[in-house]
Structure formats: structure tokens, C-alpha cells
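One structure, as C-alpha cells, below. Some questions next.
Only one protein chain is missing; all other protein chains are in place.
Moving on, here comes chain A:
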Amino acid sequence: MTVFHFFNCAILTFGPHAVYYSATPLSEYDTLGTSVKAAVVYLATALVKLVCLATFLKVSESDSFDPYQEFLKALIGFIDVAGLYFALTQLTHRNISQNHKFQAVGLGWAFADSVLHRLAPLWVGARGLEFTWDYILQGLEANANLVLSISLAALGSLMWLRKNKPKTLIPIIYICAGIVATMPSITSYLKRGLGWHFPKVVGFELFTSLVMAFTSWQLFAACQRPSV
């Protein structure tokens, strides 16, 4: 029965990625290769981030929110953005439209993130007899992360791949991208500084991800129209 629970949580965590891939035109255009490449780039970025964190960060005993450390972590978080940039621009993709490119990259990114961060705890923890809500909440977080990654990829593609953008929208694009990129720091501040419990944090993440997705969709649609 506990394997059952593991199975449930695994579906919750990884199911949406598969569903996204099969539901959208991504499957029709066979963009799996792009996603895989994006996942590999994510792995490399994660390694680089790990090394930087180990070098520059001090281990603090207390669980409080230390602004300096968090700022450092946010800076290192921007390596994420650099990795995404690399995946979007430098990798050679087959001839797929920009529309689908960012989706594929975002999907691969989010999938790698979920596997790396959530698979191991799920495997070890959810199969035990003891029941906790943690793994279900983790799955919800993975969903939010998927949406956020895709919106970040969309904004990234807007920033770097599209050459003609309406001038007014550019700052908004950058602001949104900035917010999405610093989401990890924001959540850790909420957890540590304000002391929110895990369900609340997950709820917040889901909400913001939906909002950001909507905003980036609107921005993307706005940029599709030929600039005046």
C-alpha cells in the first residue's frame, strides 16, 4: 500500500510533464530531442551552482533568514538563467518554430529539476509505512515549478530570440523575468524569515506560477502581433 502512495505521488510529480508533452503540439513535431538537451543543460547548471554554493556560502547553524546569504544564493540562482540562455540560444535545434522551442526547453528544464530534487526524497520517504502530507505537497510544488519554468523560458525567448519587440513592453518583460528567476529566494524567505508552513508556501507558489504564466502568455501574444 505504501508503494501505492509512492505511485500516487510520482504521478502527481511527473505526470503533468508527460501530459504536457503529449497534449500540446510538441508531440506532433517530435521535440523530444530538444527537451532532452535542455535537461542535460540543466544538469550541468546544477553542478556549477553546487560548486559555487560550496565555495562561497557559509553553513549557518540556525534556520533563520540571513539576508547576505540569501543575496548570495540569489546571485548564484542567476546561473540558472544563464543556463537557460545557453539552452535556448546556443543549442542547435531542428527547425521548430520559436513557439514550440521555448515550450520544449521549459519542459525539459522542469522535468530535470523535478527528477533531481524530488525523486530521491520521494523514493526513500513515500514508500515507508508512515503517512505524511509532505510528498503530496511536493508534487504540487513540482507542478508549480513546471509552470514557472515554462513561463521563464517564454520570457527568455522573448528577451533573447525575438528581435523586434514593442519598446514599451521590454521593461515589463525584464521585470517579470526577474521575478520568476528569483522565485527560489522568495520562497526560502517565506519559509525561514516569515516562518510559513509548507502548505502555505506551496499555495503561494501555485498562485504566483499561474499569475506569471498568464502574464507571460499575454506578453508573448502581445509580441506576436506585428509591432506598430
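As a working rule, a residue touches a chain if its C-beta (ideal position, glycine included) is under 8 Å from a C-beta of that chain, and two chains touch if they have at least 3 such contacts; residues count from 1.
Simple rule for what comes next: contacts and distances are computed from a predicted model.
Between the names "COQ3 protein", "Nicalin", "Latexin-like" or "Somatic embryogenesis receptor kinase 2", the one given in UniProt for the chain missing from this structure view is "Nicalin". Within the whole complex, the absent chain has one touching residue among A:33, A:77, A:125 or A:184, and that is A:125.
For the chain left out of this panel, the touching residue among A:23, A:44 or A:170 is A:23.
By the touch rule set out above, chain A reaches the unshown chain at residues 1, 3-5, 7-8, 11-12, 15-16, 19-20, 22-25, 124-125, 127-131, 133, 136.
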